[in-house]
Structures are given as C-alpha cells and as structure tokens.
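A single protein chain has been omitted from the complex, and every remaining protein chain is retained in its original position.
And then chain A:
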Amino acid sequence: MDKVCVTGIGIVSSLGIGYQEAIDGLSKKPSDPVQLEQGAWGYPVTRTDYKAYIPRAMVRKMDRISQMTTAAVRMAMDHAESVGRPFDQLDDVGLILDTGMGSASCVSAILEEALGSDPTISPLLFPNVVANAASGQACIALGLKGLSSTLGGAGSLMYAFDLLQTGRAERIIVGGSDELNPLYTRGYVKHNVIDRNIPIGEGAVALVLETERAAVDRGGAAIAYVDHISVATDPGFRTTGPRTFRGGGLHRTVSEALSAERASSITAVIGCANGSSLLDRRERSAVGIGLLNRAELVLPKKWTGEVFGSGSILGVAVASMRLLRSSVYEPAELEVAAASAAVASASLTHRAEPMEKLLINAYDATRGQAMTTVIHKP
C-alpha cells in the first residue's frame, strides 16, 4: 500500500483566505457569529478577494460556490507546488469534492424561474444547478482530468485515500464546499435545528493528497501523513428527530481508529462538535474522557460555524495547519475552543510537547455518517 500525504492546503473561509490567514485566524479568539438575515447566526464569507485565484475569463461563468471552490483548489495546488517541481501532468490530477447542498443559491434562482409565472430558465444559469457544478468548474478552470467525483456530504477524503493507497492515482485534490442559502437556513431556523448556539458557516477547503512516492519524485514536501480513515452510519438518525440519538457511528469510527493506532500516540483531537448538545455530547462520549484528559482538543467550528459539506475536509485542514505550524494554538485559545457546551465539562489539560498524531472527527448530520481520520507529522 502506498503512503498518502497532504502536500497543499487551500481555504476560503471566515477564518481567512489561504492557509496562512487561516492559521492566524485560529490563533485568535473566535469572533462572535453575526446575525443572518434569516434569523440564524453564523460566519458568512464576506470577502471576495479569493477571486484573484481564478482565471479572469472564468470568474463570470461561475456562481459563488464554484468561485470559492476553484480558488481553494488553486491555493492548495500553489501550496503543494511551492516545494519541488510543479505537477507535470494535470491529466492525472483528480478532484473529489464534498458538498451538502451544492449550488444552493443557483437552485433557488432557477426555482424562481421554473416555478414562477414565466417558466423560462436561463441557459447560462442552468448548468450551475447540478451538485457537481463546483468541481466541474474547478476542473475546467484548472485543467484537471484525473479521477474526479462529487459526493453529497462527507466521504471525499476516504474515497481519495483509498484510490491513492491502492495505486489507482498518484495525486488527488480533495475538497469540501457549501454556501449559506436562505431556503435552507429558514427551514432549519423554523424547526429549531439551528439556533444561537449552533452558528452556521460557509466556504471551501481543499487539500492536495499525493502518494509519498509521487511527492518525493517531484521533490515535494509532506505536511502530514494520513494513517487511517474509518466510516460508519447511524441508521435512523434524524437532525430533527427525538433526542435519543445514541451516536453509535462515532463510537465505532473512533474505536476503530484507536484500535489501529496506539491511543497513547494521539496528542490532539480535532472535533466535529458544532454547539448541538446532541452531537457534542455523543462526540465527547465517543472520544472518551481518558483521551480528552490527555489530548488537546480543537473545535474548528467555534471559528467557522457548522459548514456542512466542507466540515470533514476543514477538520483535516485544521489538523494539517496545526502540524504546519504547531505553535499556532496557545493554551488560552484552546480553552476558548473547548468552551462548547458539550466539552466544557471535560476538564482539558494541554501538553506542551510537539504533536505526534491527530484524530479528526466528522459527522454528516444529513445521513448520520461518522468519519474518523488519523494523521501524523512527517
């Protein structure tokens, strides 16, 4: 089996544009979420300077989520190619993307047309309505012709990891993107799925994954190695259901990860907690007080809000950024990160020594899909 490493990070987020801004953002106390138009609270991406990463002729053909995605992918490629030789064969570079809602704003606009008094749909708008529009636009803009796919929710990391480990590809960019949209937000607010304690967010995150051999061949540098990914499903899980969710999926994925790794080697947990008492409680239970007591805990969604389809990649990106600059998180900030209702009681302690292995959780609430990833420092 080939080893798989992360060699580039790209991010368009309320944390910042690019990994360096994101690292800086993570070193600061999370800002308060802003009140959104629909009565929700969240972290919208308000800047537009990420468009500088997209070929000028392509920008106007893309909707916003495609723009954010393409920019994140370009940034990740630039980051990976900043060390060693550039990728010599884009025909073999793939892109696998996660998205929860796809081009939600484009779907909204088209529904206005399709179901309104005038059923004429814009031929310019329509192509962006498919859920794979963002990855398609990114492939077109950047010339990527490798193994490409789009998954609804979390899963792209596992998919790419398996393809790389088994020698099906040498280089795949994985990403996640979603955007805030009034249709979804209104529904969630109305039915109390989200509230002041569960802010929501948006953005795009991308990671260049390469086999170790491919990275070494071009003189590239690994930021992190991916050791393990486990996935499981909770049948019957309902975002809106009774609060009897047992969270067995996360228990299984964390247990599998910890049986594959020496639990004692896990020095930090990047959690998927988003402020939902239901999910946060289950994650704490799955990780276990023992590990929480000795590992550092980082909760990226304290900075970004619940980012839906980009959540799993965001977690691994944050872990990778941590390895990139392990001094970024000061203990004081970690206490802030841990202040979620779910983990506040977990009496965290913080270690000063360098990180070794990081355990990253993701949970796709639309499908009850749990995923746990372990990465380590090169």
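Following the convention adopted for this analysis, a contact is a pair of C-beta atoms (placed from the backbone, for glycine too) under 8 Å apart; a residue touches a chain by one contact, two chains touch by 3 or more; residues count from 1.
Throughout what follows, contacts and distances are computed from a predicted model.
Visitor: Could you tell me which of "Transcriptional regulator", "LPXTG cell wall anchor domain-containing protein", "Beta-ketoacyl-[acyl-carrier-protein] synthase family protein" or "Probable sugar-binding periplasmic protein" is the UniProt name of the chain missing from the displayed complex?
Guide: "Beta-ketoacyl-[acyl-carrier-protein] synthase family protein"
Visitor: Considering the whole complex, which of A:Val59, A:Val83 or A:Ile110 touches the chain not shown?
Guide: A:Ile110
Visitor: From the listed residues A:Gln20, A:Thr48, A:Thr233 or A:Ser285, report the one that touches the chain absent from this view.
Guide: A:Thr233
Visitor: For a quick check of understanding: of A:Ile17, A:Cys139, A:Leu250 or A:Ile375, which residue touches the chain that isn't displayed?
Guide: Hidden-chain contact among the options goes to A:Cys139.
Visitor: Of the listed residues A:Arg47, A:Lys190 or A:Arg213, which contacts the missing chain in the full complex?
Guide: Counting the whole complex, the residue in contact with the absent chain is A:Lys190.
Visitor: Which chain A residues would touch the chain omitted from the figure, given the whole complex?
Guide: On the side of chain A, residues 61, 90-91, 94-95, 99-102, 107-108, 110-115, 119-123, 126-133, 135-137, 139-140, 142-153, 155, 158-159, 162-163, 166, 168, 182-184, 186-188, 190-191, 193, 231-236, 239-240, 248-249, 252, 364, 366-369 touch the unshown chain.
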